[in-house]
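Quick one: this structure, given as structure tokens, is what I'll be asking you about.
With one protein chain withheld, the remaining protein chains of the complex are depicted in position.
Going in written order, the chains are labelled A and B, and every chain counts its residues from 1.
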Amino acid sequence: MYDTGKIVGGLVIFVVLMTSPLWYNALTAAPAEAPKLDQPPNGSKECVEPRDYMRAYHMDLLNEWRDDVVRNGKRDYASTANGRTFDMSLTRTCLDCHSNKVEFCDRCHTYMAVDPYCWDCHVEPKEAP
Amino acid sequence: MLEKALSGSRTYWAWIFSLLVVIGVGAACWYWQFTEGLTITGLSRDVVWGFYIAQFTFLVGVAASAVMVVLPYYLHNYKAFGKITILGEFLAIAAVIMCMTFIFVDMGMPIRILNVFLYPTPHSMMFWDTVALGGYLVLNVLISRITLSAERRGDPPPGWIKPIIILSIPWAVSIHTVTAFLYAGLAARPFWLTAILAPRFLASAFAAGPALLILLAFVVRRVSDFDAGQQAIRTLSTIVTYAMLANVFFVAMELFTALYSDIPEHVSHFTFLFMGLEGEATLAPWMWTSVVLAVVALVLLLNPSTRKNETSLIVACVAVFASLWIDKGLGMVIAGFVPSPLGKVVHYWPTAPELAISLAIWAGGLLIVTGLYKIALEVRGQVRHN
Partner (left out) sequence: MDASRRNFLKIAGLSLVGAAGGSAVIARGTEPAGAASGHRSDQPRTGPRLAMVIDLRKFGRDDELLKRCISACHEAHNVPDFGDDRKNEIKWIWTEEFEAAFHSEEFHYLRADLQGKPTLLLCNHCDNPPCTRVCPTQATWKRESDGIVMMDWHRCIGCRYCIVACPYGSRSFNWTDPRPHIASPNPAFPTRMRGVVEKCTFCEERLARGRQPACVEVCTNDEIVFGDLNDPESKVRQLLAERLAIRRKPGLGTEPEVYYIVEDPRTLIEVAPAAVVSDAVENDHA
């Protein structure tokens, strides 16, 4: 082809730039620490669902709660794990136990570079002084 | 073929660059609007739709007007429109993209725009408007691409494009009808609650669109070897004349119904537009200008000698376009909100950022028109290389 040198050279530069996060981090960064989440300040040991389920599916659970409460007027959630009934509310149920949003919710979210905008509307609990 | 838009003379690139500057300023203003909210516009609790939606409403008409060249050429074999049809289709593409962009910048939560497709709502006219506009864009992109490629190869276009072209004709009518349906079915807004709104929209579209096309054809003739041909221009100007007459007639019909019935909630909006209400008369000079421009345009268009003379035709087309832009854009949309359903008179005027964003979208449309026209001219070997 024409201009082989320029094309291959450009491609090499492109690949190097595009993969830079991988090789840069491999060469320089310390091994990433898994985020440590604080336990609920009120000592509660049981969540709405088991921990592993919540880790994987809390986003879907919250979406279901959102639609059930807002669109269907249904507010009672029967937990499949422990049989208890919960009020489907982010602020009043989830954050009732996990009132340490910064040490709990934000730790994972920041680590994963996830920015859910729930908090633009749902009121965060005030940090304990 | 797209690469043909990426080469050009110094004038070409100077023009592109100035458009990009305008777009850049508007984009910065839009980012500010995205973070601050629509409070940076002149909109308020009572006037919730303003300049952006007015531009959208006007431009849907321009987009629909491509049918005025497509129908005679493809349905009635009107050979004189052979050269200008592609310009009409390209103008439609640019206009539809401008419409969509104006809606996008008007939304409070633009990142959620896909909700319209994730939760389709057949009883909402806005849903159908997005379907209609999206479909019209696809149709015109497909049609213009296939016909221009065929022209480039020197072949007739493939047979299967014919029914698609025919489909674009009622589809063009439908995009502006459904946009009128946004307004004409609202019990809350007696100013818009009129059966003649859709016909009025179409009439003004078929006047303003072809007027713009005539002007663009002259501009393109000035900067290239393209010539639409005298007969094409003459026929288009006849179309503009009849459409403008129909539009003025329809407006007169609206005025009669409102003023003769003397029902306050119908009269008050016209009073606001032409004379002002409770001291709020911002739009009055604009509306009277629109009337004067319409009269001037019709005088020049109805008289055969001034319609056939290119200079006076240009004046007439500019007058038509400006008059209808005021009437359909500023006049029709804003007056629907003043007075409010509670009888309040509220002031609305676009703010500078609102205008900058709107100007940027217009510049974007001109950019698309420029690029697409350049491609068409290159294909026809009509670009002037000096």
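Here is the rule we use: a residue touches a chain if its C-beta (ideal position, glycine included) is under 8 Å from a C-beta of that chain, and two chains touch if they have at least 3 such contacts.
A quick note: this is a predicted structure, and the numbers were derived from the prediction, not measured.
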Touching residue (missing chain; options B:Ile113, B:Ile196 or B:Val379): B:Ile113
Omitted-chain contact residue, chosen from B:Leu75, B:Ala252, B:Met275 or B:Ala352: B:Leu75
Candidate in contact with the missing chain, chosen from B:Cys29, B:Met125 or B:Ala297: B:Met125
Residue, one of B:Thr101, B:Thr147 or B:Ser174, that touches the chain absent here: B:Ser174
Missing-chain contacts mapped onto chain B: 36-39, 43-46, 48-49, 75-77, 103, 106-110, 112-113, 115-116, 118-128, 130, 166, 169-170, 174, 181-182, 185-189, 265, 336, 340-344, 346
Hidden partner interface residues of chain A, rising order: 66, 70-73, 75, 91-92, 117, 120-123, 125-126
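Methods note: only the chains that are shown with their structure count from here on.
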Computed distance of Cα centres, chain B from chain A, in Å: 45
